[in-house]
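Let me begin by handing over the structure; questions about it come next.
A single protein chain has been omitted from the complex, and every remaining protein chain is retained in its original position.
Let's look at chain A:
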Amino acid sequence: MRADQQQTMCHQNVIELSNISFSYQQKPVLEHVQFAVRERDFVGLIGSNGAGKTTLLRIIVGLLKPDSGSVNLFGQPIGEFRDWNRIGYVPQKNVFNPLFPATVREVVMSGLYSRNKLFRRVTKADGIKCDEALHAMNIEDLAGKRIGQLSGGQQQRTFLARAMINNPALLILDEPTVGIDTETQQDFFHLIKHMHQHHNITFLMVSHDLEMIRSYLGEEPKGGSGKLKFYVKHSHEIEDCVETNLTHSLKDLRHSMEREKVGAGLGNNN
């Protein structure tokens, strides 16, 4: 891709919601939701229980059909959208049974099993991608462990690695910090903030943790509908934007995180 094309793409809408309404058994959950997520935005979707956060998320990824209104993903109507491997998805932590027999490696690999991979075999290159994702999330030592044996923070990193294995342009996180202790939450938030600042990824994160969202995205919501609020921070640095080698970015993630840590440590000593 040429640099000038890349430039214009930097500002494209990744998600466009126009006039979305949805009701559960006659009870309206979402009414006329109107919002756009631009490339390299970090959007925090905040709302109390029952405000329709998860419903909206399910509509955005096509798991639910809205009663009215339309969803565009990467400029395409959702019905025509096929580039599902551009979207990484991190589910709520307690989505699976802790006894489920699957290793960390098997879970991370499953991020590759998209529609485009139907009827194709898993290749060596896929294995290498998996190793890179494991390394980036600092969980390569856990690759052979059963997912249920891991701590909450390690499970989060596993799901993040699964979401990152395709080098997605859009990362959707559904309440990723529910049921996890505060310290691990902060580590996790630090990690995704870093990813937002240094990688060409757009974030949509559903959360009820207003404090954490506000500390990064600012005090005032940029939009909202009913009890839902959208907090937005746009991280846009041209030099990152032009960077197209995302594989390199993923490989580099852990090193740059560690450099940051060392830097912060030195700062404290002074």
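Things worth noting here:
The rule is short, and it goes like this: a contact is a pair of C-beta atoms (placed from the backbone, for glycine too) under 8 Å apart; a residue touches a chain by one contact, two chains touch by 3 or more; residues count from 1.
FYI, contacts and distances are computed from a predicted model.
Per its UniProt entry, the chain excluded from the display bears the name "Metal ABC transporter permease", taken from "Cell division protein FtsX", "Quinol oxidase subunit 3", "3-hydroxyacyl-CoA dehydrogenase" or "Metal ABC transporter permease". For the chain missing from the display, the contacting residue among A:K145, A:H194, A:H208 or A:R254 is A:K145, taking the whole complex into account. Within the complete assembly, residues 58, 61-63, 82, 84-85, 87, 89, 91, 95-97, 99-103, 105-107, 109-111, 113-119, 122, 144-146, 162, 172 of chain A touch the chain that is not shown.
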